[in-house]
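The complex appears here minus one protein chain, its other protein chains still in place.
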Amino acid sequence: MQMPNERPFDLLNNSIGQLVLIRLKGNMSIRGRIVSFDAHMNVKIENAEELEDGELKTKLGTILLRGGNIIFVAVV
Amino acid sequence: MQMPNERPFDLLNNSIGQLVLIRLKGNMSIRGRIVSFDAHMNVKIENAEELEDGELKTKLGTILLRGGNIIFVAVV
Amino acid sequence: MQMPNERPFDLLNNSIGQLVLIRLKGNMSIRGRIVSFDAHMNVKIENAEELEDGELKTKLGTILLRGGNIIFVAVV
Amino acid sequence: MQMPNERPFDLLNNSIGQLVLIRLKGNMSIRGRIVSFDAHMNVKIENAEELEDGELKTKLGTILLRGGNIIFVAVV
Amino acid sequence: MQMPNERPFDLLNNSIGQLVLIRLKGNMSIRGRIVSFDAHMNVKIENAEELEDGELKTKLGTILLRGGNIIFVAVV
Amino acid sequence: MQMPNERPFDLLNNSIGQLVLIRLKGNMSIRGRIVSFDAHMNVKIENAEELEDGELKTKLGTILLRGGNIIFVAVV
Partner (left out) sequence: MQMPNERPFDLLNNSIGQLVLIRLKGNMSIRGRIVSFDAHMNVKIENAEELEDGELKTKLGTILLRGGNIIFVAVV
């Protein structure tokens, strides 16, 4: 299988310190500043906020988010 | 197990820079331009749009989509 | 564990270029011509059609279908 | 861990060419003649029939059934 | 990680030829005589009976039960 | 990744022969005396009781509980 030089995880690498919106399974979203990530897509987020229908629901502070629940990470 | 020279992931490889429609579990679809992918079917999508019943719901910009949620990728 | 010389994936190998009906989790079916497959049962399908209750719902064209969602592949 | 010489997959090995009833997740059953199987419990079935509440629902012909959806295989 | 000499699978090993009750995901139970098992907790059961709310629903005969659906195995 | 000398599984190791309460997926709990465990969190429980809303529902005797269904193990 031939793959391009660009890789999907580059998006995470280039987003360190930036705001991202992460959609999770079960109709839940997290918005915050990405601090670090690993190969399982586990991510550490600062100033994390839980959103419901695009509205702020809870301020979560700094969190470790498990990669397995992620549907997508969007650059804000 | 004997397999043909052509491989399913060739579809992704040949779609770099092109529009694709990605159906996800949970009745959600993403349309956008595929930038890169990896062996887990994680894909980076530019100009990503979330669709509901074929209609535009949200513009997402550039996203990293986790392969595990994908049902199929269709060439548009 | 002793296994016969015939292997289940031979069905896919012998169906290259032929029509198959693929039943997916979540009451969805795909009908089309199988182009290629890999060891995870990921399949590339040409002239793919999404069926609901046996009726054509959407023409999808060429798709990469993720093996993990497949219940069975039937030779048409 | 000590295990007996007899192994569960022997049931499949001894059922080649015979009728089996396969219960799947999601209240679905398949009846047919087992042709081959592999270590993931993927099975090739001839004269496969889909059953609902024990009644014939659809004749499927020859199918490749993904092992991951199986609850049990019963010798008929 | 230090673990005791006794291991959970010993229960299966010591139950060969005996009656067990197996609770499965999705509110289903199987009662029968355990013939063999493997490291994935796949088990071959003789005189298997499907139970619903503790009452006999269907006689299944000899079955191969996939370990992944098991919640627990109880010695009867 | 640096990890402390203390490890989560020590809780199981130190609970051999003691009463534990195990919460499972699907709103089910098991209470009993832990006999042994393995690296997959499979546990053998003696005098196991199934609880519903904290009340005794069924006496199960000795069981092998599959680790994959466990949410948490609490020392009673």
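Which chain is which? They are A, B, C, D, E and F, in the order written, and residues in each are numbered from 1.
Here is the rule we go by: a residue touches a chain if its C-beta (ideal position, glycine included) is under 8 Å from a C-beta of that chain, and two chains touch if they have at least 3 such contacts.
What you see is a predicted model, and the numbers here were worked out from it, not measured in a lab.
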Chain not shown, its touching partners among those shown: A, F
Positions on chain F contacted by the hidden chain, ascending: 1-4, 6-12, 25, 41, 67-68, 70-76
Residues of chain A in contact with the chain not shown: 7, 9, 13, 16, 24, 26, 28, 30, 35-39, 42-44, 48, 60-66, 68-69
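Here, only the chains that are shown with their structure count from here on.
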Chain A-chain D separation of Cα centroids, rounded to whole Å: 41
Residues of chain D touching at least two other chains: 7, 9, 68
